[in-house]
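Encoded as structure tokens, here's the structure I'll be asking about.
A single protein chain has been omitted from the complex, and every remaining protein chain is retained in its original position.
Residue numbering begins at 1 within each chain, and the chains themselves are lettered A and B in the order written.
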Amino acid sequence: MTPKSKAQDKSNTNKARTRVSKTYKLFIAGKFPRTESGRYYAFTAQSAGSSFKANICTSSRKDFRNAVVAARSVQKSWAAASACLRGQILYRLAEILEDRRDQFIGELILQGASIKHANKEVDASIDRLVYYAGWSDKYQQIFSNVNPVSSSHFNFSILEPTGVVAILPPAAEENQCGLLGMISNIAPAIVGGNTCVFLTNEKQPLTAISFAEVIQASDVPGGVVNILTGSNVELMALFASHKDVNSLVHMEKSLEDNKKIQELASENLKRVICRSEMRWHENIAESPYMIEETQEVKTTWHPIGN
Amino acid sequence: MTETHSSLNFDTGWQYAPAPESTEHIQIDKQYKLFINGEFSAPQQGKYFTTSNPATEEKLSRIAQAGKSDVNRAVRAARNAYEQTWSKMPSKERAKYIFRIARAIQERAREFSVIETLDGGKPIRESRDIDIPLAAAHFFYYAGWADKLKYAFPGAQVKPLGVAGQIIPWNFPLLMAAWKIAPALACGNTVVIKPAETTSLSALKLAELFQDIDLPPGVVNIVTGDSSTGAALVEHPDVDKIAFTGSTSVGKQIMHSIAGSHKKYSLELGGKAANIVFADAPIDQAVEGIVNAIFFNQGHVCCAGSRLLVQESVAEELCFKLRERMQTLILGDPLDKNTDIGAINSKVQLDKIQSYINIGIDEGGQIYQSSAKLPNKGYWCPPTIFTGMAQSNRLVQEEIFGPVLAIQSFRTASEAIDKANNTAYGLSGGVWTDKGSKIFKVTSALRAGVIWANTFNKFDPASPFGGYKESGMGREGGIQGLSTYLSMELSNDA
Partner (left out) sequence: MATMAISKSKLPDLSKIKPVDEIGVNERVERFCTRSIKNEAKNTALKLTLSMIDLTTLEGQDTPGKVKQLCQKAIHLHSSLPGLPSVAAVCVYPTMIGTAREALKNHDIRIASVATAFPSGMSTRSVKLMETKYAVSEGADEIDMVISRGAMLAGEYSAVFDEIAAIKEACGTAHLKVILETGELGTLDRVRKASELAIHAGADFIKTSTGKIQPAATMQTTLVMLQAIRDHYHATGNKVGMKPAGGISTSKLAIHYLVMLRETLGNDWLTPALFRFGASSLANDVLMQLQRQTDGLYQSPDYFSKD
């Protein structure tokens, strides 16, 4: 049973009704499909005294492929949306997350967080969305420049999104940031006009799929964020090797995984961004440089003449 | 343009007399050693290879082949210099050394130009007017950054990486050395650099220059050799950063081979840039731009406009004018000041280009080559264009790195954009139209790192250069060129 707010718990027990439990599905192209593979794994509550159970989809390579197709198909139009609009959409995410904070606190607790940590994490997650919402129409100004070339040309450099960003999850053991870690990686990618495919940690699927519902309830176009659940070990190589993925964000600490990821990523010269040292609760885990990491610099020359 | 097409006569009458640049003041030693720790030092295995003039096939000098142990020595020297000298030196002092390099190159510009042309085959006009002045300008630009780095990264603190291992190609030998060395030094790193096997001389002259200006020993070390030398440098555990310019396939190998290490990397790789000419383009300037895009430096340019996309309504006129313009390109002695098209850099490269020309013919393209007479000795390829090409042709898909242009037509802007982007590369692109709003539409839609509107193949130290997708990662030049030589730290202060 979900430890939502106390009031909810109470009303449920009082009426002694049978709770309707949620089916946790994947989030691809703005829809909630089950994994095409039919595979699942059982999630059980990590919090003491809870009997919560859920079957979580184990995404297959085809689910990942579909997610990349979805992400690719909307990337151009998402990047073409005005910076101001992207900012408002991210802010909308924060609004809805704030509205559903109790649900997320509950799920974080089920994923093993203390009440205190869960509260703090939801607060930080909302604030992080607001933080990046505010960057939408500013990072370009920070990183763009007019270059004083010696010839009679107007020369300027701007940032453009790399395209599709695949994000492998932070390990569950690392300061329990199922929600914050996810948002801290998705927000800088999409605020810059990228679309993304996010794989959640096996131990933190609830907040991920519930956050997908927040995304769906906001104005984020379908396909901009795609969320998969399943096995990191199984999918890591696919994320790193898919040739239509432009950037790969990961948080792997082990030398072996880092090596494997970069080797596979070299196949299409993916941008590989390792954020293994990030401490998600700290201010340094948010910066415009994280937006810049999944951007390309485009320089344009134009003659100045008559 | 009507059907008449009266053609011009360039063949009879007044022709230019030979105007060779003098080589009298050029000193090329019979043999060059490695440059390690501020001194020329023999390779431990005692191996040397020959470097020759691709325009005459004459031997110029012998160049040391650096082995693993030599690379070790060079990295050790760079590490010591980093720890004991360069990273401790106040940034203002560091800047002054880099300024000195810029000035010394300017002073010896003529000498560098001639050597670049002798060793690489490029026209003296290009080495004199482009390669060497730009190399000096690059040092001058980055010198000024050395003591201002904190302003380049708002809200962050930056530190040098340590020892940078750099591998450069043969198409712009000194310029690529400058692109690599200048930002590395400005950011406080020390350098081990490996020039391309066929074009080591200008880097070795640069080593002499470093001695002349008293650059502290070990700050820049130059290890000459073949790909095994490069591999030893890439794999060396005490190198903190790899900067590579070259082919995409080698770039991938490098990224693969340093996977799992702490090494930062920047890669500047191949390209297959589309040059898009709309019907409303300034057509005579577009013809010139096309010539500059594909025949500059014999097409040995990673950002060459090797695909021409021309709007159907002007395709015939444009191609006619292009063919006529090609007839006025002077091919021959690279040392002649009037030469437009020099020698192909090596036999290997010439064979590769020739094989692509054969592929183009086999695939049914219509070939046109300038009727320039090729010298008997040396490696030469006349300016070549293929019309009637399609996306499916290999000449449209693959980087040739030679003076060979594949021409396709298109009907609408969106078709042109789709075709231009339909490639694994993304280094550069060109757009020709007189309509301002169309320029911004098309330049925004092209997935490439450098876009030239109504111009092509322009370079400047203040202008970042580098590609999307398989054309590499990281930028060289401009403020963006700094970050690949630094590590960044943020502070938690809100």
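By definition in this document, a residue touches a chain if its C-beta (ideal position, glycine included) is under 8 Å from a C-beta of that chain, and two chains touch if they have at least 3 such contacts.
All values reported here derive from a predicted model rather than from experimental measurement.
Colleague: Taking the entire complex into account, which one of B:D212, B:D284, B:D362 or B:E489 touches the absent chain?
Modeller: Only one of B:D212, B:D284, B:D362 or B:E489 touches the chain omitted from view, namely B:D284.
Colleague: Touch as defined at the start, partner being the missing chain; which of B:D129, B:D214, B:D362 or B:E489 qualifies?
Modeller: B:D129
Colleague: Mind pulling the chain A residues that touch the left-out chain?
Modeller: Residues of chain A in touch with the missing chain: 151-153, 303-306.
Colleague: Can you name the residues of chain B that touch the chain not displayed here?
Modeller: 1-2, 4-19, 125, 129, 280-286, 288-289, 320, 328, 337-338, 434, 454-455
FYI, only the chains that are shown with their structure count from here on.
Colleague: Could you state the distance in Å from the CA-based centre of chain A to that of chain B?
Modeller: That pair's centroid distance is 38 Å.
Colleague: What part of chain B is in contact with chain A in the complex they form?
Modeller: 137, 154-156, 248, 251-253, 255-256, 258-260, 267, 269, 424, 439, 443-444, 448-455, 458, 460, 462-466, 468-470, 472-473, 475, 478-480, 488, 490-494
Colleague: Any idea which chain A residues touch chain B in the complex?
Modeller: Spelled out, the residues of chain A in touch with chain B are 142, 145, 147-151, 153, 155, 157, 160, 162, 246, 255-256, 258-263, 265-269, 271, 282-284, 287-289, 296-303.
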